[in-house]
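Before anything else, here's the structure in question.
Missing here is one protein chain; the remaining ones are kept as they sit in the complex.
Coming up: subunit A.
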Amino acid sequence: MGRRAKNKQGDPESLQELSERPSPKKLGKRKAGINLPQPAKKSKHKDSPQSDDSWNSAEDDGSGGWEGIQDEDTLPAQTRSLFQDSDTSTGDTSDADTDENEDEDAPITASNFAARSRALDARTAREAQLDAEELQMAAQVDADEFDGVEDMDDDEEEVDVPGTEDVILPTAEERAEEKRSGGPEVHVVQKRMRECVRILKRWKASGAKTGRARSEFVEQLVSDIASYYGYNDFLTEKLFQLFPVAEALEFFDANEVPRPVTIRTNTLRTRRRDLAQALINRGVNLEPIGKWTNVGLQVFESSIPIGATPEYLSGHYMLQAASSFLPVIALSPQPHERVLDMASAPGGKTTHMAALMQNTGIIFANDSNKARTKSLTANVHRLGCKNVVVCSYDGREFPKVMGGFDRVLLDAPCSGTGVISKDAGVKINKTERDFALLSHLQKQLILCAIDSINPASKTGGYLVYSTCSVSVDENEAVVDYALRKRPNAHLVDAGLEFGRPGFPSYRGKSFHASIKLTRRFYPHVHNMDGFFVAKFKVTRRAKQAKQDSEEKNDILMDDVAPEDVQFDEREDEEYIQEAKRRRLKAKGLRVLPRNQARAAT
């Protein structure tokens, strides 16, 4: 029996059995069902672990279960008598055998006290044993499926592996056939995925026995995932490679489930306790998100639309995913600072920063998309942030518009592979080219962000780079690029107590050693959107480094015999033009094609 099933009521017994039993007690109680002899149940279960489903269904169709009974009048006379019986009996909550029941019905006296406590002890021990058995059973079932623990004994595998692997892995022709007939059936795919994962997980121990190559299993699994969850092949492969095999399946599973609705208290207007109270009075069921934030609330269910309450309209809270708290917590802007939010719409993080800065200093909230700045401005005003300047530039223009910021938040535009549960469109409409374009844009933006920071800032000099994507080329690769291009930027600890460290190397690429200071968040691990946070400290550009390189140049010059070096202006002209073109292009400005440019000059 699974843990969940155990917490529910026991399985119902037929009316026949009930009536035959000598003295049925307190059948109205929820636990009554467990009264039937336990061993029989257990043995039946051991025979077939699959019987879980039939059990549950028996419980759920209220006709057999006692939960379904609403009204005494509608009950058959037989059952009603049972109820009346239970009403008259003094309330005991035992679910043990009948002889014990009789014993317990008697009032507690000094004489039977010891005996009763012994009986109670015996019962607890029995229950504990049953629990333990169940746990073991559940673990076995899990292991049989895909979430197994590594310490499974090997002999068992040998028993069930050889029988199945030939069946589950179709040949190329079979697969082509499947495709032609409109894809295999869902449950077939599901079973095959589980089998593949199971085999791949213990490849070292049992893989050789299958007689197939590991890559065949991987290929089959990836194509099954693509068809089962509806991803395009490219994205499936990309996401699949991020995780160990079993975890990958969990990740894809988690993407099908919506994340919890969370709100952030606007500390400029109210306190979390007051807000929680006000919302509870309106019939919202909520609870603090976790220990790591003191402004977040998680909404379980609500009888009213959570985005249109008077509290929402007067700016007491903001609807915001839990993951969006993280970059602001990492940035931790201080009062009286100058802060830039490079891609800020719809303003969740901007207003969070304003709240942390207590409406002092200044925040530049930038977003390149003018249409989205409307909601940004609306949120800024609704939440009462008075230190925010909203502007609409391409983020890459930034050090030129304005520099010298104490802190910069770059929540870069990304593919959104972390928020597939929110926007399932990502599954099919992202291609290799999108990823290439996005990571290119991100690399440009991160350099601009670093250049906008004032390295001499007394309180800050920090950049936080974040994306709602889990892919490596939008995260670690971009950070690594920034570290290489800007030697005055270093990664520092993000100040987030959970999350997984970034990948120090990935598929043959190895990144900067400090990349493990970045943090990754996954839907299946942290129950929030997939997210990535990296925090940089920008220092002054070291002059020493420049001198070193000059010295090196000197040495090189010494080696080469000094020639009569002269400038050839006509030859240089071409190079100068080319360099100018490249500089303009890097800024994102449009340049004339080469031949036209030459004609113009």
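What we mean here is this: contacts are C-beta pairs under 8 Å (C-beta built on N, C-alpha and C of every residue); 3 or more make two chains touch, one makes a residue touch a chain; residues count from 1.
Going forward, contacts and distances are computed from a predicted model.
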{"item": "Among \"Glucosidase 2 subunit beta\", \"Nuclear pore complex protein Nup85\", \"60S ribosome subunit biogenesis protein NIP7\" or \"Transmembrane protein 231\", UniProt-listed name of the chain not shown", "value": "\"60S ribosome subunit biogenesis protein NIP7\""}
{"item": "Of A:188, A:218 or A:362, the one touching the omitted chain in the full complex", "value": "A:362"}
{"item": "Of A:223, A:314, A:527 or A:577, the residue in touch with the unshown chain", "value": "A:314"}
{"item": "Touch with the omitted chain, as defined above, among A:235, A:380 or A:468", "value": "A:380"}
{"item": "Selected residue (touches chain absent from view) among A:188, A:218, A:246 or A:401", "value": "A:401"}
{"item": "Those residues of subunit A which, in the complete complex, touch the missing chain", "value": "278, 307-308, 310-311, 313-316, 338, 362, 364, 370, 373-375, 377-378, 380-382, 384, 386-393, 401-402"}
